[in-house]
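Read through the structure below, which is laid out as structure tokens, and then see the notes.
Omission of a single protein chain aside, the complex is shown with its protein chains in their original locations.
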Amino acid sequence: MPVDTAVRPVRILVAKVGLDGHDRGVKVVARALRDAGFEVIYTGLRQTPEMVVDAALQEDAQVIGLSIHSGAHMTLFPAVVQELKRRKATDIVVFGGGIIPEDDIVALKKKGVAELFTPGTPLQEIVDWLRKRFPQGGN
Amino acid sequence: MKVRARDAREVWKEDFESSPSRDDGIETSTISGIPLKPLYTADDLPKRDEEMPGLFPYTRGIHPGGYRGRLWTMRQFSGFATAEETNKRYKYLLANGQTGLSVAFDMPTLMGQDSDAPTSRGEIGHCGVAIDSLADMETLFDGIPLGEITTSMTINSPAAILLCMYIAVAEKQGVPASALGGTLQNDILKEFIAQKEFIFPPEPSMRLVVDSIEYCAQEVPKWNTISISGYHIREAGSTAAQELAFTLADGMAYVDACIERGMRIDDFASRLSFFFDAHIDFFEEIAKFRAARRIWARWMRDRYGAQDERSLKLRFHTQTAGVSLTAQQPELNIARTAIEALAAVLGGTQSLHTNAMDEVLALPTDKAARLALRTQQLLAYETGVANTIDPLGGSYFVEALTDEIERQAEVYFKRIEELGGVIPAIEASFFQKEIADSAFKYQQELEQKRRLMVGVNEFTVDDEEPMEILRIDPKLEGEQVARVQNVRRTRDQARCTKALAALRKAAEGTDNLMPHILESVRAYATEGEIMNTLIEVFGIYTEKAVI
Partner (left out) sequence: MADTNTDSNLAARFRAGDIRALARAISLVERRDPAIRALETPPKGRDGAAAVVGFTGAPGTGKSTLVDALVTLLRKHDKSVAVLATDPNSPFTGGAILGDRIRMQRHALDPKVFIRSMGARGHLGGLSLAAREAIRLLVAFGFDQVILETVGVGQSELEVAAVADTTVVVMTPNLGDGVQMIKAGILEIADIFVVNKADLDGHQRVAMELRGMLSLNAPRATGAGAPNAWKPPIITTVAARQEGIEELWAAIEDHRRYLESSGRAQELAEKRLKDETAEVVADLARRQAKLALGEDRALTEKLLKDGSPYRAAEEILSRIGSGGRKPRRS
């Protein structure tokens, strides 16, 4: 009998790491991702890299999306990438957004962050990037 | 040609309807969604007794002379890295004509943490100056006479601590607290609603705010104890009417709390101040400021029975909208800021901060910061707008818009009352949901190009030139950590321990905490130590997030 495995929405864990509380952007992105058919797990403010990765593992999320407006991105993004390494989960894709200068974006991508979106990026661009990255839905 | 006997309005209507219309999708509502007519006439002027500046309800301004007596204070918010760096920037700005200081603190300081706390790593000095103890505060104001300038401090949960540090620094300069002028943001309600820099739960947070208001009424009478803020609410995505309504509702919640404490309205109300956003939709903002004054005056007089005129006059600081700035073609931000600043001035602000053009990307460079200041000076000295009082008073459009925003705010007040007041509404996530909905709606309008942002979704360029931006030297972090650890090593530990113990005891009771915080500060207890002492008693608040 032919089996069709159910098409599975991509699961994205979205959070704010560090002390910064500006959550307008992350909430708007969460809604847009939901409207685009993703399953979004929002874990809120003041997350540590350990909390984010642990939650992503329990949720079997394929993607982690982080929002950082405080200038602490050069510490916090690599910390998440490092924690994924420690938990042997480097298949999880990390992306993010916030107040991040161009030079830092280049540096962070070298450190394993897949993509960074700066202020003014249309939501559709983020959605398109994710869809391109995960064409079949879940892996 | 002579106009026929028919009403000129009818003629206009015919002419207008047969005249060409732009095909670029004219926006028929303000950025906040208030519907606009193509033309406003004398018929749109609300029917009321003529309003005059300096007279109740102060729609046209709180001073009879507008800016003719005194210009608004040019108060540029700034702070970064260490106290020493910021001290230099302050002296630079003062030398260039800034007339009041405004302190921006870094994230760990805003969140009541010392620089050597594990969660402070990577966060030090990026969005403001790192202050761990009185020692840093002394460096911050070194060579700046606190008796001669006024200072605004943007901090909320730990606000009382920073105020005590300021008082202690002034003491060392020989300046009594009674001579100190300035403002403390100290608006914890908007933290729960928008900025999310809360630490303690609402009840003890309000207690601290009321303690500071009560203390200052006696000891620091020239100090503006609170800057009830709409800026952050607006930046989080609210509409202008929501910004206005939520801010004034917060104001009333503070007034209620002070009265419950036993204070009389006229003992403290004159030292309450406000802080609004100046966004890019020009006329809507002007209307908002005017409506704010009218609403506040009415409520203070009719609901709270305030009799001192100073209790009725809403005084506010304005900051141009950070959220309206773009990373693309950032020089254009200078123009945006200028227009927003103009709205604030035409709206009668008491003090003003203009954003620098590079603030979407980082904290401002010296050059950008100076340009921002010069923009205010341009408005004040070249444009002539400060020479007539409330120049837009009587404008059919502005007066109609003022009334409409006032009406929308009143609708919100009713809803908040039905929910049981501001704090129950916060716990029901009412404000947070309204804001999230408005933010999402606006973003959709941008995505669908129903609203335009030059350089972002229209008139873009492919090759943006990279901008030179301010970088915080990462080695400053290590230096700051060393500094706070040194303070702990070299202070009078016995005095410090005693002070913190007394603070904890007072926190468990109902004493006003300010004197205890002041003594802890004098004993060089660090900010984190004072906050942790309070956390032991008050606990930590976790919000119920709504998307």
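We just call them A and B in the order they show up, numbering each chain from 1.
Please note the rule applied: contacts are C-beta pairs under 8 Å (C-beta built on N, C-alpha and C of every residue); 3 or more make two chains touch, one makes a residue touch a chain.
Predicted, not measured: the structure shown is a model, and the values here were computed from it.
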| item | value |
| --- | --- |
| Residue touching the undisplayed chain, where the options are A:A30, A:I68 or A:I100 | A:A30 |
| Which residue of B:M52, B:L94 or B:A545 touches the chain not shown here | B:A545 |
| Those residues of chain A which, in the complete complex, touch the missing chain | 1-9, 11, 30-31, 33-44, 47, 50-51, 54-55, 57-60, 87-91, 138 |
| Touching residues (missing chain, whole complex) on chain B | 542, 544-545, 547 |
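FYI, only the chains that are shown with their structure count from here on.
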| item | value |
| --- | --- |
| Computed distance of Cα centres, chain B from chain A, in Å | 31 |
| Interfacial residue positions of chain A with respect to chain B in the complex | 18-24, 27-28, 30-32, 42, 44-45, 48, 70-72, 74-76, 79, 99, 101-102, 118-120, 122-124 |
| Residue numbers on chain B that touch chain A, as the complex places them | 107-108, 110-111, 113, 119-123, 126-127, 191, 195-197, 235-237, 323, 326-328, 360-363, 435-436, 439-440, 443, 446-447, 453, 455-457, 466, 469, 472, 474, 543, 545, 547 |
